[in-house]
Structure formats: structure tokens, C-alpha cells
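Note that this complex is displayed minus one protein chain, with the remaining chains in position.
By written order: A and B. Residues from 1 in each chain.
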Amino acid sequence: MNAQERLLGIADDELVLGWRESEWTGIAPLLEEDVAFSSIAQNEIGHARALYQLIVGEEGDADALAFDRELEKYRCAPLVELQLLDWAHTIARRWLYEIADEIRLAALKDDPDPAVAGLAAKIDREETYHRMHAAMWHERLRDEPRFQAAVEELWPYAVGLLPSELRDELAVRTGLDLPSDNLSQAHERGTHTDELGPLWEEMTEVRRSAPAGAQW
Amino acid sequence: MAAVEVPRDEQAFLEYVQSGGQVETTDWMPDDYRAKLIKFIEMHGNSELMGVLPEREWILRAPTLQRKLALTAKVQDEVGHSQLIYRVVEDLGKPREQCLQDLVDGKAKFHNVFHYPTYTWGDVGVIAWLVDAAAIISQKALLKCSYAPYARIMKKICWEESFHILHGRDVILAMITGTQEQFELVQEALDRWWGPLMQFHGNPIPKDEDPMYLWRIKSQGNEEARQQFLDGYVPQILELGLELHDPKLRKRDDGVWEYSEPDWDELKHVVTGHGPKTEERLAFRRRFLEQEQWVRDVVLAA
Partner (left out) sequence: MNEWEVFRRERKGQPFEHAGSVVAPDADFAEAWAREQYGRRGESVALWLVPRDAIRDVEDWADEFDLKYRRVDGYSIKARLKEARERAGTAPRDR
């Protein structure tokens, strides 16, 4: 995977995860959390936007890159495509995602391209608050059987988020064992779940209703 | 200097609030004042929360990243407002859990506009621009509410609403200056929303017969609010080339707006839980309220 593909993968992860997390708007378990969670979703979309803009260049159309591709051209990992409209799974994914994201951002901050390294550093600083939030919820839910089950279920997907050279660190940080060939396999980036199609349909419904280039 | 004492008798209390007196949470208040206050403020909280549901669908379908962010932020504000508002109700004696349960059980009211369906991105613009405009007129009047904790949160609410209207107008303007189909989407949405907008501020009960005004919970009558809305927004609508199809709508020489009598029966029917989308939206909210009760049990346990 070249650098561009790698960035696109991260951008698509942030877009789709942000989209999924915005599904909780108005229906989160506590009003205070609803407000806080919405900021996280907005931040993810903001990161996606910045990454898309970096890829297309200053004069390029980030929206076109975000929305106007065919399904097979999206590079998001299966983890973010899943609709998880229950809190245990949602927080399990949050927690796993933030740990994985921190690991890959650390690598990106050392990128030879200063624009990439700079953006990674900016994203990383904003993610500090996401990590605090995820750790806080993990602390509170870790003893709940349904949360533990959710983490176990999503773990193979979380592994698939990272390139193989970063997976050992993920295992160390989460305290979970990497999937081996005999047991559950990681859900690798490169194929999509059957949830991405309907998501993309809904996400682009209004956009596709007008000719390309229409202003909104 | 003696501290201002809130009088402990209903007539004196009435005179006190009518001459601008303010009431805090721990002050004595007549039972009727407290009951009306709770009901009014609760309805406001319910409305902010129910308003989220139609708009939420369009967050998911927003056609650009910028619009997605703006709409998410706007709706986030509405949820934040409901948090501020339910806290006020809770400090008056009705727990938030009870408010939310009454809401999903259909025992509590919320504003008419949130019982109606949305069909297109045109609705998104019309709601953010005109529904929020109608709401902000009421909210500005509430800055003078005799119950001080409510008046204080209205400051934050009004401050946050200012971007909503601008965002709504921006959405509308982009479509008005876009394709012919986009223009027609806006016109069509406006046609559907005009009726509910005209009903929004409530039937024209004279101020002096409105208990909410007598207690100075509201500082303006319903008709006054509606006139303000028409005065501010009809010119803005017409200058875009949009049409308002009420043949009686006109401004008289004395500055008063005339219009076809809104359907007050429809308003009553809708706010008592019989709007086109009422049941579906309450059921949606009930589903998640029940499903995630375990989270509140875990988080709010001592």
C-alpha cells in the first residue's frame, strides 16, 4: 500500500466512523453524553476533511473525494462500517479505535512529508480528549459482561484497522491476544462488509439528487 | 439594606412578578405558579429533544462535509439546550427521568412543528432558518421570565441559536441560487411548513387572559410574537423570489399583519399527540430510552 492509499484509508475510516457515531445524535443514553459524543463525531469528520484536502491539494475538491467514489474505491476498514446502535458495542469500538488510532498516528507523525506529519500532530492533539473520554467509559463499563462480550466480538475487526507491523503494540495496549489462524481471523482492510453499501446510499442520497458540481 | 423578600401570598406574589420581581429556586412560590412553570419549561425541553429526530436523518444525508458538520453542530446545540432545560425542571422538583418517561408515554407535550415529516433537503433549510427564527422570537421574550434560573439559561440558548438561523439561511440561499430543481425544493418545503409556522406561537389569546403572561413566565403575548415573526421574515422570504400562498397575507398601513386564520383545531390535535409523525418519533425515542436504561443504572449508581 502506498502512502496515498494509507492516508485515504485513515480518511475513510474517520469519515465512516464519524458518520456512524453521528447516528447517536439525540438518542445517546444520557443528555450530557449526547452532547460530548457529538463533538467526537464532528471531530472525526473534521479529520477526514483535512486528510481528504491534503490528498487532493489546496485547490482540490475534498467533498468529491469523500462522496463521489464507487463503493469499491473506499479504503475504510470493516470495523467502522458496522452499525452498532447499542452502547456497549459503540463504546467498545470507541475504545479499541482510539488505541489503534493513537498507534498509527504516532507512526504518521514521523512521516518524511512535513504536511502529513504536521496534520498527524494536529489530529493527535485533538484526539487527546477522545482518549480521555474512551478511557473514562472503559473504566466504568469494563466489568459489565455485555461490554466484555462486545470487546471480544469487535477485537478481530480492530486488529484489521492496523497494518501488520503495528499489531503487536495494539495487543499489548489492549491486553488482548492477536487472532491466530486457527481461531478468529482479523477482518482485514480491503474488503467491505455488506453494511457499507446501504451506508453509502444514505450518505450520498441528497448529493446524488442534483447534477455533479451542484452547490449545496 | 434589606434583601428583597419574595412575598408569601399569592396576590402579593402576582404583583411582585408583574412589577419585574425575580424568583429563584429556593423562594416561596404559589403552587399554581410552580405547576405552570414546570409544565411550560418541560414542554420546551421536550421540544428541543423531539426536534432532533427529524433533523438527525438529514445529518446522515448531508451533501457536503461542511453541511454535515454544521448540521451536526446545530442539532448538538438542541440536545444541549434540552440538558439545560431539564436541569431547571429538575431543580423545580420534577426529575429528568420522569420528564423523559412522560414524553415517550405521550403524557407530555412538545411544539407542533416537530410532529411533522421532512421530505427533502429543502426542509432542512426551512427548519433551520424559519422554525428556529420563530423559536428565537419566543426565546428572546423568555429572557425576561420571572423565574430567574430559566431566564439565565435562555441567554446561552439565544446566543447559540444565532448561528442556526444564519446556517439555515445559507442552506436556503445555496439552493435558491442553484438549479431550478433546488429552488423548487425550497418553495415546496416552504409551502408545507407555512401552516405549522403560522400556528407555532399559539392561538391569539389576549395577554391578560394568558396565565403564563400574568405570572410573567412569558413576557409577550402569542399574537405579538407572531407579528414579530411576520414582520421580520416575510420580507426576507419574498426578496428571494419565493412565494407565500396565503391570499390574505398583507401588512396593513398601521403595521399590523393580516393573514388567513390558522387552523387552531389542527394545532390542538397535533400537540395533543396526533401529528403525522408523533407516534413514530415517540416510539423511536422509547426504544432507545429502554434499551440503554442499563447504562444510566451503571453510570448514575453511587
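The rule is simple: a contact is a pair of C-beta atoms (placed from the backbone, for glycine too) under 8 Å apart; a residue touches a chain by one contact, two chains touch by 3 or more.
Because the structure is a prediction, the values reported are computed rather than measured.
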{"item": "Absent-chain contact - pick from B:L143, B:V234, B:L249 or B:V299", "value": "B:V299"}
{"item": "Option from B:K36, B:R87, B:K207 or B:K251 whose C-beta touches the chain left out", "value": "B:R87"}
{"item": "Among A:A36, A:I55 or A:A107, residue touching the chain not depicted", "value": "A:A36"}
{"item": "On chain A, residues whose C-beta touches the chain left out of the figure", "value": "30, 32-33, 35-36, 38-39, 129, 132-133, 136, 139-140"}
{"item": "Residues belonging to chain B that touch the chain removed from view", "value": "1-3, 26, 76, 80, 83-84, 87, 96, 153, 156, 160, 299-301"}
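Basically, only the chains that are shown with their structure count from here on.
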{"item": "Centre-to-centre distance between chain B and chain A (centres being mean Cα positions), rounded to whole Å", "value": "35"}
{"item": "Contacting residues of chain A [partner chain B, same complex]", "value": "19, 22-23, 25-32, 34-35, 38-39, 41-42, 45-46, 48-49, 52, 62-63, 66-67, 85-87, 140-141, 144, 146, 202-207, 209-211, 214-216"}
{"item": "Residue ranges of chain B in contact with chain A within the complex", "value": "49, 52-53, 56, 58-69, 72-73, 75-76, 78-80, 82-83, 86, 96, 120-121, 171, 174-175, 177-179, 181-182, 284-285, 288, 291-292, 294-296, 298-299"}
